[in-house]
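With one protein chain held back, the other chains of the complex are shown just where they sit.
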Amino acid sequence: MKRVFPILAVLTAALLSYALYEALVAAPTEQTMGDVQRIFYYHVPSAWTAFILFFVNFFASIAYLVWRANKADIVALVTAEVGVIFCTVVLVTGPIWARPVWGIWWTWDLRLTLTLVLWLIYVSYLVLRRFSSSGQTPLLAAVLAVFGALDVPLVYFSIWFFRTQHPQPVVGGGGSIDPRMLHVLLINWLAFSCFAALVCWSRYRLEVIKREVDETLALEALLEPRSAQTKTSRYGSGG
Amino acid sequence: MSTVASLTRATLAKDLRLEWRSKDAINSMLFFSLLVVVIFSFSFDPTAEESRQIAGGLVWVAFLFAAVVALNQTWAREIRNQVLDAYRVSPAPPNALFLAKALGNFIFVTVLQALMTPLFIVFYNLRALGPAYQLPIVAALGTWALVVNGTFFAAMSLRTRSREIMLPLLLFPISIPALLAMVEATGAILTGEFSAKFWIVLLAAYDLVFTIASLFLFGFVLQAE
Partner (left out) sequence: MNYLYAAYVATWAIHIGYLGTLVRRYSRLRNEIAELKTRIEEK
């Protein structure tokens, strides 16, 4: 397994570079917005990747609630963290795109607002994981993830209706898309998906090792209370 | 099913009786809301027209903060007296406990709203241009939305560090659709410009989804302590 990783990393880097070239050079320039529109090729794939990661988090959380599998908990943690990273990218590139095109930094449009709410929910999820005592963390986090997932359709509808009542410009552009642009978009999405998968894999391995170390330290403290220098893993719970 | 109902009623009665005697929660909530109203009055000095538009937001922010004060002390008594441990080993259904706590909070916040609303009307010269009968419906649905999730997250926060911060941190993002609905519905009713129906339906749906989810999952949270 470990030898595959560097090869995949190199391949992913190559794919990302190719996708970058496509986005900056090969893709046709948009008529109304000009070159700034190329942010689209990073903004949208990041959003899709984040949503997929959160989706996986939902299923991993349910799996934990049903089977109490440690692996499911780690998958939930990992996808939440990496999902928040990609979500942050969406929230940063969105305003950078909106500013030159519409003159405003932020607009409460459906996609951007939904992304913001998801970001808030999952950041609160990560905070819960960090602040709760390690015994119940997986269970509580899984419950919170389910609540978050149930919330998403409600968030969607509430913002959708809010926007029909108070119309605003749409970041990301609606309507049909030029097939050449779609091609570049999909390439970037593929590249970022591979990247996300590799990052998740690394984070997963890191978490597995961390939990083993924590267990060992805990055992040590139990077995030798005198010599144990009341040392728990310096990095606390939740990584 | 009847055990749940009777247990809920018994626990709720006990909580209300205790609260009536000490008036801890109500007093702190009341004072806090009063402060919020006054501070908002200094910050915003709207015309009658404007105040109808923003009142929805102001009022619900004030009630939200007050609700958090109430929610934070939901389980305080239980923790002090190790009631939760006792509950965990008893065969009593955990839903009953949750329901009693949630209903108790609902009553506290609703009493608070009843006391604060005249103040708001006075400070902001409010008069509903739309169907005013819808306001109590919005208030009830909105309060339940905050309280049901709040009581649940208060239980989840019990063994976390910074318990008082964890509750709003968890509650606010999840409550966003409900908050949006409450504020928009109140604004719609006061200004009479839009129909609040969609928002009321959304609130009802939100309440249904999260009441069921909370009842379903509370057992897990209780075990986790």
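Letters A and B mark the chains in the order given here, with residues in each chain numbered from 1 onward.
As a working rule, contacts are C-beta pairs under 8 Å (C-beta built on N, C-alpha and C of every residue); 3 or more make two chains touch, one makes a residue touch a chain.
Source: prediction; values computed, not measured.
Every shown chain that the unseen chain touches in the whole complex is listed here: A. Contact with the chain not shown here comes from a single listed residue; of A:Val89, A:Leu128 or A:Ala141, that residue is A:Val89. Listed here are the chain A residues that touch the chain not shown: 20, 24, 35-36, 38-39, 42-43, 46, 82, 85, 88-89, 92-93, 96-97, 99-100, 195, 199, 202-203, 206, 209-210, 213, 216-217, 220, 233-235, 239.
By definition in this document, only the chains that are shown with their structure count from here on.
Residues of chain B touching chain A in their complex: 149, 152, 156, 159-162, 166, 169-170, 172-174, 176-178, 180-181, 184, 194, 198-199, 202, 205-206, 209-210, 213, 217, 220-221, 223-225. Across the complex, chain B is touched by residues 65, 117, 120-121, 123-124, 127-128, 131-133, 135-136, 139-140, 143-144, 146-148, 150-151, 154-155, 157-159, 161-162, 165 of chain A.
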